[in-house]
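What you see is the complex with one protein chain gone and the rest in place.
Each chain carries a letter (A and B) given by its place in the written order, and its residues are counted from 1.
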Amino acid sequence: MASPRHVLPGFRLSLGFTITYLSLLVLFPLSMLLWKATSGGWDHMISTLTQARVLASLKLSFGASFAAALVNAVFGLITAWALERYTFPGRRLLDAMVDLPFALPTAVAGIALVTLYAPNGWIGAWLAKHDIKAAYAPLGITIALAFVGFPFVVRTLQPVIADLSMDVEEAAACLGANRWQTLTRVVFPALLPSTLAGTTLAFGRAVGEYGSVVFISGNLPFKTEIAPLLITMRLEEYDYSGAATIGVVMLAASFLILLASNLLTQWSRKRTGRA
Amino acid sequence: MSIHIHNISKTFGSFHALKNVDLEVNTGELVALLGPSGSGKTTLLRIIAGLEFADPGEGSIQFHGKEVTNHSAYERKAGFVFQNYALFNHMTVAENIAFGLKVMPRATRPEREDIDKTVAELLRRIALEGYGDRYPSQLSGGQKQRVALARALAVEPQVLLLDEPFGALDAKVRKTLRKWLRQFHDETKVTTLFVTHDQDEAFELADRVVVLHEGDIQQVGSPQQLRENPKNEFVADFLDCVMI
Partner (left out) sequence: MPAIIDLAPTHTARPRKATSDSLPARILIIGTAVGFMGLMFVLPLIIIFQEAFRKGWEGFAEAFDDRATTHAIWLTLKVAAITVPLNTLFGLAAAWCLSRFRFRGRRLLSSLIELPLWVSPVIAGMVYVLLFGAQGLFGPSLKEHGIKIIFALPGIVLSTIFVTFTFVARVLAPQMEAQGQAEEEAAMTLGANGWQMFWRVTLPKIKWGLLYGIILCNARSMGEFGAVSVVSGHIRNKTNTVPLHIEVLYNEYQFVPAFAVASVLALLALVTLILKTLTTTQRGAA
């Protein structure tokens, strides 16, 4: 009998099941993307990607996601700080609400947002008075993407803020730093890597988002058509390799974003000394 | 039951926790594994229990002459008392103690009434009568420690292994429990090994003391032998006595 290397039982069973399930339902299907994208040859891939409409949609998807991630970075940091450092009535409620975008179906969020920001909606009407167009414009897309990405920044930052030992702040104060100096020179540098990590995750989530965006975006080719929507159009036209090509670009972006976020988290651990 | 440990090594990555350890424990002995932290004493205890496996190779562990090197923890059924008790927090004290009996195969499992009787008897012995319906979170550290002991004893193990059994307790409770354990051992004569970093504890309780350092056994002997004749500088220094 071979030496049982693991103390607790079930290693082979659980690992075997996990890998089989993962391979059959996720990895193998995803590999189809590469197969189909390259099936038309490099020329087809390049011609697909250089179409003005495809380029416009990718630019919009990444651009709006980036803008949304920036909004999330600022408000996520403020919210995480408020939730971890202060006690105020409704704090628990606010904390629970952060996860709403995880739990609320994207289509439901989509129709709610467009109803709010449409020119005759509660916020849209007010914006229209100031000549700002939100719904059916890039601004609306950014708002929807900020909605889906927000929890990632807050939930990444919360444990880091909670663990940030207050004695460094006290030490800074003892050394004569005022509160503002303490925050800008001691606290924010410590939080910077995880803020970036959370923001990167929010960005990654936003790039692929579909349901909450398609209602508010208006879906005008070259103007307000996001990349995931263009994929569905290509599929409906049975241009599978074209759809797969756009998909591969987005998948590669997801990988890079995840990698970046992992590196940022490692950096954050180094900086804050979290295990 | 006697325990034979032959040529056991354990590495974690590049760290050698144990280096070719040999040890014999006789039936009915009370043995202390003594050493500073990182000396490998807990690793050795866990290897005996089957909670860790030695590096594959020549090494072997025998319980009363029977080869158990490749047996899993639940086949060895060594009574093990964990440093932080590892009580099942979702079970009452009585359920904790009865656990080992309830998971026996149907053929050998005692009747319900017998299980209840055993639990009541053990509760009496650890002086926690009337605590059966409480949950571990409602007990003090010393009480938890005694429940952990009773839980390990319920299945009548042939060997009892204790990992820093009094480590997390205050000095007074420690003293009482020490006395209690010695007395208990004198009554039952179950082969017992316990890990400690406290030399007073080892000397007061154990028949024989095993001194470990950096994965090596430095010396084995009765408290008196160790005190009078430390084998090397480390032992002398650690036991705080002068080398002759």
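List of remarks:
One rule holds in what follows: a contact is a pair of C-beta atoms (placed from the backbone, for glycine too) under 8 Å apart; a residue touches a chain by one contact, two chains touch by 3 or more.
Predicted model, so just to flag it, every value in this text is computed and none were measured.
Per the touch definition above, the residue from A:45, A:69 or A:146 contacting the chain not shown is A:146.
The chain not displayed touches chain B at residues 49-51, 72-74, 76-80, 82, 84, 86-91, 99-100, 103-104, 151-152, 154-155. Although one chain is not displayed, chain A still touches it through residues 6-11, 13-15, 17-19, 21-22, 25-27, 29-30, 32-33, 35-36, 75, 78-79, 81-83, 85-86, 88, 90, 92, 94-113, 115-116, 121-123, 143, 146-147, 150, 166, 169-170, 172-174, 179, 182, 204-205, 207-211, 215, 228-229, 231-232, 235, 238, 240, 243-244, 247, 250-251, 254, 257-258, 262.
The definition used in the following text is that only the chains that are shown with their structure count from here on.
Between the CA-based centres of chain A and chain B the separation comes to 51 Å, rounded to the whole angstrom. Against chain B, in their complex, chain A makes its touches with residues 1-7, 9. The part of chain B that touches chain A in the complex is made up of residues 50-53, 56, 69-70, 72-73.
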